[in-house]
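I'd like to ask you about the structure that follows.
With one protein chain removed, the remaining protein chains of the complex are shown where they sit.
Labels run A and B following the written order; every chain starts at residue 1.
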Amino acid sequence: MTTATLEQSERRKAWALVAPALLWTVAFFVIPFLYMAAMSLWSRQGRDILRVWNLDNYARFFSESALLRGLTNSLEITLTVTVLSVLLAYPLAWIIAERVPKRWQRMALILAILPFWTSYVVRSYSWLLLLSKGGVINQALLGIGLISEPLEIASNRTATVIGFVHFFVMLLTLTIYSNLIQLSPNYRRAAADLGANAFQTFWHVILPLTLPGVMTGAFLTFVLCIGDYITPQILGGNNELVLPQIIMLQIGRRADFPMAAALSIILMLAVTAAYVLCARWLKIERA
Amino acid sequence: MNRSHSRAASCRLFSSVAAFTLAALAAGQAAAADELNALVWCDHTDPALIEPFEKANDVKVNLKEYEGTGAGLSILEQSQPGDWDVMVVDAVDVHRVIDMGLLGEMPADALPTADLFPELRMEENNTKDGKTYAVTEKFGYNTISFDKTKVDPKDMEDLSVIWSDKYKGRIALYDYYLPMIGLVQLGLGKKTADLSDADMPAIEEKLSAMKTVSKQVSDVVSSQTALATGEVDILVGGGEWITASLAKDKPDLDWIVPKQGAMRWAQSIGVMKDSKKPDLALKFVQYILSPEGQARLATSSCYWGMPTNQKAGEHLADEQKKALRWDDQPAYLKNTQLYPIPTAELDQKMQDAWTNMMQQ
Partner (left out) sequence: MAFDQQARTSDVLLHQGRLKRVLGSCLSWLYLACIYGFIFLPVAVLVLFSFQDGRLPVPPFNGFSLQWYEAVFADRKLTAALANSFLVATTSSVVACTLGFLAAYALARYKLPGSALQRGLLIAPMTVSYLIIALGLLAVLNTFGIRLSLWTVGIGHVVINLPLCFAVIYASMGDHHINIERAARDLGASDFKVMTLVTAPMLMPSIMAAFFLSVTFSWDEFIIAFLLSRFDVTLPVEIWSMLRSGLNPKTNAIGSLVFLVSVAVLLVLELALFGRSRKS
C-alpha cells in the first residue's frame, strides 16, 4: 500500500466517524434553521402562508412599537441579569476558592449549585409565591417591621430579574470558580513581591487572568437568558413582554409562523452581536 | 479490567438500554386497545372525568389541551386529517371550525338537547343548514371577581371600576382578548354582537386606561395565585370558574355581574369530520353530555363551570351547587352576552390592540 492510498483510507475512516454527528447537525439544526430563515421572508395571509418573498415581517417589526419593545425589553433584562449575576457570583466563587478551607471547597461549591436540580419550571413558580404580597418575603419583612407596605416585587420586571439572577448566579459561580482554582498561586506571590497590595493584585493580576472564564460564563448567561420563555412568562405578570413571549404569542394565538420566524432571526442577531463583542475571550480548546 | 470483561460490560449496558427502550415502547403500544384523540380545554384532562369513560369502553383517551381558539386552530392546521376525533371549542367559534371543513355532523337525536338550559342550546352557533355539528357542554361568566374584605362590593356593581383609579395597582386582567374586549364594549354601553371596526378606537383607549390601573395581565394560574396571595384584590374577566375551586380555602372571594352586564362563555364539543372512529367519538360526546359526565365536568380540577344539562343537578352536592350558584342562573343568563364574533381582520385588530396594551 502506498502512503497516498493509506492516507486515503485513513481519511475515509475519519469521515465515517465524524459523519453521523455532522449529518445529525445538518439535518436537524442547519436545515431547519435555513428553512426558518426562508420562512421569515414569507407572510401569513388569513389562513394560508403565502410563499412570496418579502420583507413585510421585518418591516412590521420595526414599525410596530409593541414588537420593537419586545427586543428592547429583552436586551435590558438580559444585560441587567448578566451584570448582576457576574457581580454576585464572582465574590462567591472567590470566597469559596480563597477563604473556604480546601477540604470543604467541593462541598461549598456543590451546595452553591444544588438548587439547580429543582425543576426549572418549579423554581420560577416558587419565586412567584415567595415574592407576592402575601408571600414569605413580604410577610417576614412586614412582621419584623422593616416595611409598612408590601413591596411590589412580584409580577413585574423585578421578579423576572430576581428569578433569572438566582439561576445564573449558580451557573456563573461554577464557571468562575473553575477558573480561579486554575490560577497558580505564584502569580499572587510575584505580585506581592513586587509590592502590590491585595486590591492591586486582584485588579491587575487575578481579574485579567480570569476574564476569559468570566466572559464565557457571561456569554452563556446572555444566550440562555435572552432565549428563555418560562421565567418571564411565570414571573413577569405579562408586563413588559420579552421577545420569546412575543414569538410564542405568534405561534400560539395565530399560527403566524413567518412572523415567529422573523422574530427568531432577530433574536439570533442579538445573540450574534453579543458573540462578536465577546469573541476575543471565547474559545473552545483541546487540553 | 481485561478486554473481554469490558466488552461484556459494555454489551450488557447496551442491551439493557435497548431492552428498556423496547419495553417502554411496547408498553406505550400495548396500552392502546383503542384510542381516542381529543383536542380539549384543560377541564377535560381531569382523570375523575375521563377514567370512567375509559374503563366503561376499554379505550385510552389521548388528550391535548389548548387555550384560546387561535391556538386550537393552529394545532389543527399542523395536523393531518384523521389525527383528531373530538374537539372542544368556544361555542361562538364553532362556525369557524365548520367553515374550515373540520367538524362532522352529529345525529341530533343522539344528543340530550331537550335537557339543556334553553339559553345554552345555541342552535345558531352549533348548527349550520339544519345540521348539528356541536353541542354546548359547559358555561360560565367572564366578569369581576374580587376579595370582598378588601374592596367595597358596591363599587363592583359598575363596570367602569375596571378603568377607574380607585383600585389602582390592585387589579389583574385575565389574559384573553375576546371576553376582555367584550367587557369593555359592555362598559361603554354597547352590545358585543354589534362590535365592529368603528368601536375599536374607543375600546383601545379604555384598554390603555385599564392597563394603567392594573397590576398584571395573567393567565388562569397566575390570576388565581394573585387573588389567593393578595397580590391583587380584583380580577377582571374572572368568575365562578376561578373562585369556585378556591371557595374552601379563600371564602372571601366573590364575584358579581355588574349592572351593565358581563360576558358569558360557553364551550361546545363536536366530532371531527375525518375521525376514524366516529362512533366512539360520538359515544364520548354523549358521555360528556350525560348527567354524570356533566356533574364531573362542572367540578373538574382545572376550573369549575355550570353544566348545560339541567339533569346534572341531581349528581351535584348542595355545596357544589352553591359554589356554582345554581339557583341564580336565570338572572345571570338574562344579563350576560356572548363573546364577540369578529371577522378575520377585526380579530387581527383586536389581537394587536391586546398585545399593544400588554406592551404599553
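Just so it is clear, a contact is a pair of C-beta atoms (placed from the backbone, for glycine too) under 8 Å apart; a residue touches a chain by one contact, two chains touch by 3 or more.
Quick caveat, the model's predicted, so the values are computed rather than measured.
A.B. asks: So which of B:C42, B:I256 or B:L346 would be touching the chain we can't see?
C.D. replies: B:C42
A.B. asks: Would you mind spotting which of A:P20, A:P185 or A:P208 touches the chain that isn't drawn?
C.D. replies: Reading the full complex, the residue touching the unseen chain is A:P20.
A.B. asks: Which chain B residues touch the hidden chain?
C.D. replies: 1, 3, 6-7, 10, 17, 20-21, 24, 28, 37, 42, 45, 47, 62-65, 67, 78, 80, 83, 219-221, 224-225, 228-229, 245-246, 248-250, 301-303
A.B. asks: Touching the absent chain: which residues on chain A qualify?
C.D. replies: 10-11, 13-15, 17-18, 20-22, 24-26, 28-33, 35-36, 39, 88, 91-92, 95, 99, 106, 110-112, 114-115, 117-123, 125-127, 129-130, 132, 134-136, 139, 166, 169-170, 223-224, 226-230, 234, 244, 247-248, 251, 257, 260-261, 264, 267-268, 271, 275, 284-287
Following the convention adopted for this analysis, only the chains that are shown with their structure count from here on.
A.B. asks: Could you grab the centroid distance between chain A and chain B? Build each centroid from C-alpha atoms only and quote it in angstrom.
C.D. replies: 35
A.B. asks: Would you mind writing out the residues of chain A in touch with chain B in their complex?
C.D. replies: Per the stated touch rule, the residues are 46-47, 64-66, 69-70, 128-129, 132-135, 150, 152, 154-156, 234, 237-241, 246, 249, 251-255.
A.B. asks: Which of the residues in chain B end up touching chain A in this complex?
C.D. replies: Residues 68, 70-71, 73-74, 77-78, 100, 169, 175, 215-219, 222, 225-226, 228-231, 344, 348, 351-352, 355-356, 358-359 of chain B touch chain A in their complex.
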